[in-house]
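First the structure, in the form of structure tokens, and then the observations on it.
With one protein chain held back, the other chains of the complex are shown just where they sit.
This part shows subunit A:
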Amino acid sequence: MVPEDRSGAATAAPLEVHGITVTYGEKPAVFSADMTVRAGELTAIVGPNGAGKSTLLKAVLGIVMPLAGQVQFFGLPLDKARDRIAYVPQRASVDWDFPTRVIDVVLMGMYRQLGLLGRVRQAHRDAALHCLTRVGMQDFAERQIGQLSGGQQQRVFLARALAQQADLYLLDEPFAGVDAATEKAIIGVLKELAEEGRTVVAVHHDLSTVPEYFDNVLLLATQVIAEGPVSTTFVPELLHKAYGGRLGAGQVIGALAETV
């Protein structure tokens, strides 16, 4: 779809997806999707409700099994690239009454490095605290996770991903149901990651912030409608294709007003 992405694939894009199809029962949730993520940039996966945004992300990561399709991370299969990938699930996907503290959740990002029996040393704790500081949650390290607000929970999830020291960050609706302060903190960290040369892909639902937050966008409505830089892809014509009648003209104009 976008020629320059194809040529860039030779140098192993952080994430490259070909013809991925996921079905629940016999209804495709994602049909034959292609995707090539540009290194060191922020990419949003955008589309109407039920367009398969989260499903695409989960299928790419092997959390749900795709019916067909190929996925490569940095030119490698998933199993060889796990150390370079960090995933931030939807906040609602876990039980927040689980007996664990904020700092313990962040340390979970280091389990792979710690191994089965490796002792958690002060250096690990310091690293975890540093990750919490980056998301502005350092004061909450000893709190039980159930005492956090939704936005704080989301920031803890991001801190855990930071602790993984990955090159590719995949986030599922990181801005869903969070307060303005959290949204600001999260996008700040994501932009920092991109400046460090890391790659960020996020499922995103708020069209009005796409131009401000992201470099690239993938429009999804079961199939990929378009993929490319925000300036050429996030345009009314393509948005209407993705959203059909579900998108009021006002929404598109509002979203685009910020690009201009």
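The rule we apply is simple: a residue touches a chain if its C-beta (ideal position, glycine included) is under 8 Å from a C-beta of that chain, and two chains touch if they have at least 3 such contacts; residues count from 1.
Definition applied: contacts and distances are computed from a predicted model.
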Under which of the names "ATP synthase subunit a", "TldD/PmbA family protein", "Cell shape-determining protein MreC" or "Metal ABC transporter permease" is the non-displayed chain listed in UniProt?
"Metal ABC transporter permease"
Residue of A:93, A:208 or A:232 touching the missing chain in the full complex:
A:93
Contacting the left-out chain: of A:108, A:129 or A:235, that is A:108
Taking the full complex into account, what residues of subunit A touch the chain not shown?
58, 61-63, 79, 82-83, 85-87, 89, 93-95, 98-101, 104-105, 108-109, 111-112, 114, 116-117, 139, 144, 160, 164, 170, 181
